[in-house]
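Only a single protein chain was left out; the remaining protein chains are all shown in position.
In this document, chain identifiers A and B correspond to the written order of the chains, with residue numbering beginning at 1 in each.
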Amino acid sequence: MSGQKRQSLLGKLISLLTYKPVSRSEFVLPELENENSRRAAPEDKSNLSYESEDSGNSGKEKDTATKKPVRASKWNRVKGEKGHGDKGSRPQEISPDVDVNLEIIKDEFNIPTNIDVIIREFKLAGMVDAFIVFIDGMADRGVVNDFILRQLMNPGQFENYKGGCVLEYVTGNVLSVNQAKKLKKYEEAITQILMGVTVLFADRCDSCLAIETRGYEKRGIEKPATEAVVRGSQEAFTENLKTSVTQIRRIIRNKDLVHEFFLIGKQDNSMASILYIKGIANPDVVKEVKRRLASIETDFIAGDGMLEQFIEDHPWMLVPQVLTTERPDRTAANILDGKVAILTEGTPFAIIVPANFFAFIQTPEDAYLRWQYGTVLRFLRISAFFIALLLPGIYIALTNYHPEMLPTDLAIAISKSREAVPFPSIVEVLLMETSFELIREAGIRVPGLIGTTLGIIGALILGQAAVAANIVSPILIIIVAVTGLGNFAIPNYSLAFGVRILRFFFIILGGIAGFFGISAGLVMLVARAVSIKSFGVPFMAPAWPRAGRSPDILTRYPVWYQEQRPDPISPVNKKRQPGISRGWVKGKPPEGKRE
Amino acid sequence: MRKKTALLSLLLLLLPAAGCYDRREPDEIAYVVAIGLDKGVTDRLRLSLQIVRMADESGARGMPGGGGQDTSPGDEPIIVTLDCPSLFTGMNMANSSISRKFNLMHAKLIIFSEELARSDDFEKQISGLMRYIEIRRIMHILVTRGKAEDFIRENKTLIGKNPPKTMQMLTDSSALTGMIPDANLFNFYNDFKSTFQRPIAILAGLNTFENLKNPGRGEIQESTSGGNYLAGELPRKGYLKRELLGTAVFNGTEMIGELNGTETRALAMIRGEFKRGFYTIKDPLKPDYLVSLEVFPARKPYVKVDLRGETPEIFVKIRLEGDLLAVQSAENYEKPDMKPVLEQAFESEIKSQVDSLVAKCQKEFKSDIFGLGRSVASKFLTIEDWERYRWHEKFPGATVNTEVDFIIRRTGLILKPSPLVTDGGVHK
Partner (left out) sequence: MLREGKIGVFEAISVITFMSATKVLYSSSRALVEASGTSGWLTTIVSGVTALAGFYFIILLMSRFPGQELVSVFETVFGRFAGIIFSLLMSVFFLLNSAMFAREFIEAVKVYAYPLSPPSFLLVIFILAIITVLYFGFECVARTAALFAWPMLAGLAVIVILAVPLYEMSNLYPVLGHGPACIIKTGLLRSSVYGDALALAVVINSLQGSEHFKKSGVTAIILSTAIIATGFLIYNLSFPYYIASESTIPLYALTRSIEYGRFFQRFEAIFLFVWSISGILASAINLYFALSTYSKVFRIDDHRALILPQTVIIFSVSLIPLDISSIAYEHVNHIRQYGSAIYFGIPLLALLVAVIRGIRGEQAGA
C-alpha cells in the first residue's frame, strides 16, 4: 500500500518532470483531389461521402499516389459525361410503380438521414398503395391530416371509382383542397415538395399530385422599418413572397395585373416574381426583365439585394440603378406608372425597374400630402443631396485656396479657431469624416438599449473633447455634422451610400485644386451620370434628355394636374386622367346652395 | 486587369502628389486690415500695415465662454512700418519679421497721408496699385491730415473685439450722416482717369482732444450746421483719437483741397449720393431758436444741361424730403400754412451751402467732383466728340444754377406742440 503510494508520489514527481508528447486530435480540412483545376464541375464530390468514418465507407483516398495531370479539355469532357450520369440514372418521368417512386424519392431527399422530409405510406381507399411526401414544418399538418389523409383513407369516398389512374378520380371527387395539380416529372415534384406542397404518389399512376398545403411560420405584416411616413399606409412587405404579392393585389385590383414567377438559383431555388400591368407597361421592358432574370445562373440568391446586383446595367457605378422599396403602396404606384416590380422570397423589399435619379429623391409621403408640402420637401432633399456631397469639399477649397471669398469676419473666425490645431485642414477633415463613418457603422451594431444614448453621448462628448483638446476646430464639427445630416435626409439608402463615398472624391479634389477642382469633379460626375441607362431608360431622364413635361419630377404639381404617365419609360397607355379630372369645377353647386 | 488598375491608380495618385500649389492654411496668413502710405525718408514710400491679431482670448474654444475674458481695451493693433520702394517690395521686406504671409485680400482701408497725396508721387502710387490680385476695389480710400502711420496706430477697436468689422463700419457713417463721402477704390480709380469728373477721398485725421475748450476759452459760432470742421478739428473729447470728417478733393494727378463736413453733405446731395442726415437750422420766426430736421433724398437730383452758348449752362435741382426732429420754439410748423415757411428756410440754407461749394470747386479747385460731366456727356454721340470738348477745361467757366426742393413729410410724435407758457400763465 505504501509502496504503491510512494510509487505514485514518485511517479507523479517523475511525470511532472518528464516530457510527454501531447496527443492531439485536431480537425483538418484536406484539399479535394484535383481542386486546383478551376474548371472542375462543382458537383463532383464522388470521392467524398457525407457519412462519418465508422459507417464503413472507404474515404481517405487522398494519400494515394499523385495522379498525373489531365489535359483540361479532356477533363471537362469526362466530367460532363459523368456529371449528367448521376441524373441520367434516374428517369425523368414518374413511373407507375409506387415502390420505384418511393425508392427514388428516398434517394433524392437523403431519407432517412434527412429527418425533415416525411413519407407517409398508406392505402388509398384501402386498396391502392400510395404515399405522400412533405416537409415537416413547411406543410400545414392540419391540412395534411384533415383534408388529405382523412379523405383519402376513407373508403366511402371511393365508391364510384372504376379503375384507371386513381389520381384523376381523387382530384375530381375526393380531395376538397383548393389547389391540386398533376405533375409528370420528378424534378417538378421535388421542387414543389421543397416549397411546402404535399405530393401524392399512387400505384399504377404515371403522374403525381401536388396538393397545396403550405403553412409555415412567418413574420406578420409590420410597419416599414426604413421608409416611415406620417400620413400614409403603415404596411410593409414581409419575407414571404405570397404575402407580398397579395398586398399588392389588394391595392391594385386590376385584372391586367400580371404576376409571373421565376425560380433562380441552382442550389436554393430562390423564388422571384415580377409584376406589371399588361397594357400599360412597355412590353420591351418586360421582355428585357424576363430575359435578364431567366439568364441568371448562380448558386444562391439571398434576396433582393443580390438580385439587383445581377440584373443592373452598370455594376461598377456608385449609384444604384433600380429603386428598392419596402412599401406596397409605393410599389403599386410605380406599377401603375408602367414600371415592372420584382419581388423575391426572403427579403421584404421590392425592386422597381426602370428607375431614374429623381425617383431616389421622392418619398411616398409626397403623394399623400398636398402638393406644396411635397414640393418644398423635395427641394430640401435635393439641397441635402448637394450638401452631403459637396460641403466638406467646399469647406476645404474655401479655406485653403480662396480665403478671399469668405466674408472677413468668417475668415478670421476660422483662422482663429484653427490656431491651436496641429493638423492641416485636409487631414483634419479626413480624420473627422472617417470617425463619423466609424460612429455610423458602430451605431448599427450597438445593442438596442444603449444604442441611442451612446450615439448622442458619443457624438457630443467626442466632439466636445476633440475640440477642447485642440485636435479639431469647432467649425469642422459643425461641417461634419451637417454633412451627416444631409446624408440621412436622402430617402434612398443606396444613393446615400453612393454619396458618402463620392464626398471623399470631392474632398480630395477640393484639397488639391480648390473650386476649380470641384468644378472639374462635378463635370466628370455629371458626364458619367447622364450616360448611364437603367433598363434602356437614361438615368437622368426626364430632365436630361428632355422627355415630356413630367408633372412630378422635382416640383410636384397638384394631383389633378398629373395627366400623363412618365414619358421616359414609354408606357403603352400614356393618359392617366383627362384634362379636367375634378368634374365638380366645371359645373355649379345645386340651386339654393350657391354663394 | 489588375495591372491596368494598379497602373491607373498610380497615375491618378500622382495628381494629388503634384498638387496643392496654392494651398495656404488659413493660419498661415496674416490678414492686413489697413494699409498706410506715407512719403518715405530713406526710400520712396513709408508703408504701414495693420494686421489682425490671431491669438484668441481664452474661452472661445470648446466650452461656451462666459463673460470675464481679459478686459484690456481692445486688441492693440499690430502695426509694421518700414521704408521701401513700393508696396509689394515692402510686403516682402516686412516678411522678414512676421512669420506669416501678408495677405491684402481683406484689407478694408487704404490710407494716404496728405503730404503724399499732394505730391506728384500720388499718381504713381495709384496707377501702380490696381494690377495686383489682392487689392480689391471695395477698399475705402482715406487721406489723413498728418501721418498715415500715426493714424493707423490710433486705429483701435474699443467697443467690440473685431478689427475688420470696425474698419468696415467706420466708413459706413457716410450713409448715416453724409459727412464723409462714400469713396472706395472702385470709384476713386474710375474717376482718377475719368473724362467726366474728378475723384474724391475720405478725409481723416487725429483729434488731439484739445479742441474741446474749457469754459471761457471760446465762443459760440454763428453757423448751425455743425459740420464746419475738417477731420481732427472737431471739439470733442473721449473715445479714440481717429476722426473721419470731410472730403479730400483731387484733380487728375494729386490732391488739391479739402472740404469740411457741411460741404461734403452738399456735395453728396448734388452727386445724388446723400442718404440721410440730421440738420439744424435757425428757426425762421424766432432766430434764437433752432429747428432740427432729418433729411433724406426724395429723388435723384435733376440735371439739365444746355450747351448752346459759349459756356455750358447747367441747372441742378436737388429734391429732398424730411422729418421734423425738434422744434425748440414750439411753433406750430405742422400747420399747412406754416410748413412752407420752414421749408423755405431750409431750402435757402441748403442752396447757399451748395452754391458756395460749387463756387469753391470752380474757382479754387477747378475740379468737377459733382459728376456734372456725366450729364454733359449725354449730349454727345461719339467718344471722339466728347473728348474734343474737353470738359475739365470748360468746367470752371460753366454757369451752374441750383434749386433746392424740400418737403417735410412727417413730424415725429408730436403733431401740434403746445406753446411755451410765460410766468403770467398766458400763452405766448
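As a convention for this text, contacts are C-beta pairs under 8 Å (C-beta built on N, C-alpha and C of every residue); 3 or more make two chains touch, one makes a residue touch a chain.
Worth saying up front: this structure is predicted, and the values here are computed from it rather than measured.
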For a quick check of understanding: of A:Q267, A:Q309, A:S519 or A:N573, which residue touches the chain that isn't displayed? A:S519
Given that one chain is not shown, which residue among B:K282, B:R319 or B:R374 touches it? B:R374
For the chain not shown, which residue from A:R120, A:R249 or A:R528 touches it across the whole complex? A:R528
On chain A, what residues meet the omitted chain? 398, 401-402, 404-409, 513-524, 526-528, 530-531, 538, 540, 543-546
On chain B, the omitted chain is touched by residues 15, 18-19, 21-22, 130, 133, 136-138, 165, 168-169, 172, 184, 186, 189-190, 193-196, 371, 374-375, 377-378, 380-386
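Criterion: only the chains that are shown with their structure count from here on.
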Chain A and chain B have mean C-alpha positions lying a whole-number Å distance apart equal to 69
Residues of chain B touching chain A in their complex? 15-16, 19-20, 22-27, 29, 31, 52, 54-56, 60-63, 103, 105-106, 108, 134, 136, 162, 164-165, 168
Report the residues of chain A in contact with chain B in the complex, numbered from low to high. 399-401, 403-404, 408-409, 411-412, 414-420, 424-425, 464, 467-468, 470, 474, 508, 511-514
